[in-house]
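Some chains have been omitted; the remaining ones sit where they do in the full complex.
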């Protein structure tokens, strides 16, 4: 449709998930507290794929593990979008602002090639 | 610019994060394994906001905690987009597919008002 958002945009996903929950009467379970728990659980399922894997192997992931990672990554995004929606937070705007904040915090010429900026902030 | 993607789209964020890492020579740290760890850590920082909070309070979050949640939610999204990019996974397409899968798995007329579908899959 001309007026509908592009199906794969964050906004379109947000709308689809809101309708999905409403149709199932799941808003009662979807408190921000519970959604934050679900998000952490999905993030750990993603982490599990990599847990005993050498770093290099994770950069050339086997097809079956990549397919698994794809599903878990989707789960994380869906709960994240739903959580942002229940908190009335504009997820995309928050992300853009955070990139700008990080750019100011980690000037390229100061932190190049160092992981220190991560561990010390 | 006419041809650039809308700044707040997942695709635009992906491109911005890729450039951000390249300018800082951070690709060496951004293995999928390390990014999955970072994602879990950020998800837990988000979880921490809610950890001793009654469920109802999380649905009417105080302004200072909401501002904190907004930052953590952004961090989770940024690492998720970066992780998907390093794995060459189309994040938005994966999310759309997962919604369709969930719609088939949890028919609205069968699971309405029940949290069982969560705990038993």
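Going in written order, the chains are labelled A and B, and every chain counts its residues from 1.
The working rule: a residue touches a chain if its C-beta (ideal position, glycine included) is under 8 Å from a C-beta of that chain, and two chains touch if they have at least 3 such contacts.
The shown structure was predicted, so the numbers you read here are calculated from the model rather than taken from an experiment.
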{"item": "Number of copies constituting the complete assembly, 2 shown", "value": "4"}
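Note that in this section only the chains that are shown with their structure count from here on.
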{"item": "Rigid-body rotation angle, chain B and chain A, from Cα fit (steps of 5°)", "value": "180"}
{"item": "Complex contacts: residues of chain B adjacent to chain A", "value": "7-10, 13, 16-17, 20, 23-26, 28-29, 31-34, 36-40, 43-44, 46-47, 49-50, 53, 55-56, 58-59, 61, 66, 69-71, 73-78, 80-81, 83-84, 86-87, 89, 91-99, 102-103, 106, 108, 111-113, 115, 118"}
